[in-house]
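Excluded from the complex is one protein chain; the other protein chains are retained at their positions.
Let's turn to chain A:
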Amino acid sequence: MKKIVILLCSLLCTACMAPEKIIEMQGISTIIGFDFLDDNTFKGTISLLQFDRKEENTSVTLSAEGTTSKQIRQKLEEQTSHDITSGQLRTILFNKNMAATVGISSFLDTMQRDSSISSLIFLAITDNAEETINNTNYEEYPEMGSYIYQLLDKHEKKEMLVNSNLHDFITTLYEIGIDPTLPIINNANGVAPSIDGVALFKEDKIVGSISLINTLYIKLFTNNKAFLGDITVEIATEELEKRGMAELNLSKSDSYKITLHPIKYKGNIEIKNPEFVHLNATISVSTLEFQPSTSVKNKDSLKKMEQLIGEALNKEFRYILEELKNLNTDPIGIGRKIRSIRKYSHLTEGDLRQNYSALKIKPNIQVEIKRTGLVD
């Protein structure tokens, strides 16, 4: 009896499997891009990794048209003898016009439904997805998909990109009171694609963009463990003199430029009432560079310097907030914070949007210079 059971088990465990996958037979897609043609037809472009050693090229790009992303995939299958798999898919590119007119949420449905697609996949916006993928300049990487993935991954970890993977995008898209953002990839002839700002969304449509540097202000309040990139501020010399810091002023240039490296930061959205919001943040920094070179020695002038830097940041932040309000997009998540307070938890998405354009926001960023490097 026991022997029969063991035999049966071993038969079941070894034979009944899904068809095996041989690596040479796989067309491993690493990137897919969608362009909008017209009348609900889209053009999909993928880049496949090539495993055959005899081949010169390490990648193949294919394009096809269709009405759903899975239909596009079906048509792509017609063009290759390899079996297209999406297990290693790392990036999805969307055409900028498409994202601005049609919206991209209809594409995300299949990404969520398909269990072979990881939820850590990157999403990005580009002017023309087909051209970007067909660009042949991709540094030392085997093909475009790997290059763009590394580019985005590095920027998310080391520089100033707001999280932009599928999970983050869908979560913020569905959340009431916060709007998603995605990086924009710029494609030019003869050079490798590069990151060129961050697209701002309202619902699932692009309404505007901000520069990569300015995502710092979004990161301050949305992610408490992110890496802020270096901050450069410019302070007019007269301002320094006005504050009685003339003793620093050794050279005769018009303005001082300071580059700071954030060590730690803490952002907090303080809701006074639904019409008035404080955005408080403290950043501890180390100074990387003074142009022209100066040294801040005594405590008093250090404090004044911190104040000046804080003011400069606040001023810039105020411009950005004004722009965000004009576009009526809320990537910082002020609406979400308002809604988390008991009194206002009944507010709907429409209420929040209406409220947002009339919202008074007071930025309050404080800078603390902790280290000054090897010299002071």
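Some points to look at:
Quick note on the criterion: contacts are C-beta pairs under 8 Å (C-beta built on N, C-alpha and C of every residue); 3 or more make two chains touch, one makes a residue touch a chain; residues count from 1.
Quick note on the criterion: contacts and distances are computed from a predicted model.
The chain that is not shown carries the UniProt protein name "Spore gernimation protein", picked from "Spore gernimation protein", "Multicomponent Na+:H+ antiporter subunit C", "Fe-S oxidoreductase" or "ATP synthase subunit a". Touch with the chain omitted from the figure is made, among A:I170, A:L324, A:L347 or A:I361, by A:I170. Set against the missing chain, the residues A:Q74, A:S340 or A:S357 yield one that touches it, A:S340.
Interface with the hidden chain, as seen from chain A, comprises residues 1-2, 5-6, 8-9, 12-13, 16-18, 87, 112, 115, 118-120, 167-168, 170-172, 174-176, 225, 333, 336-337, 340-342, 345.
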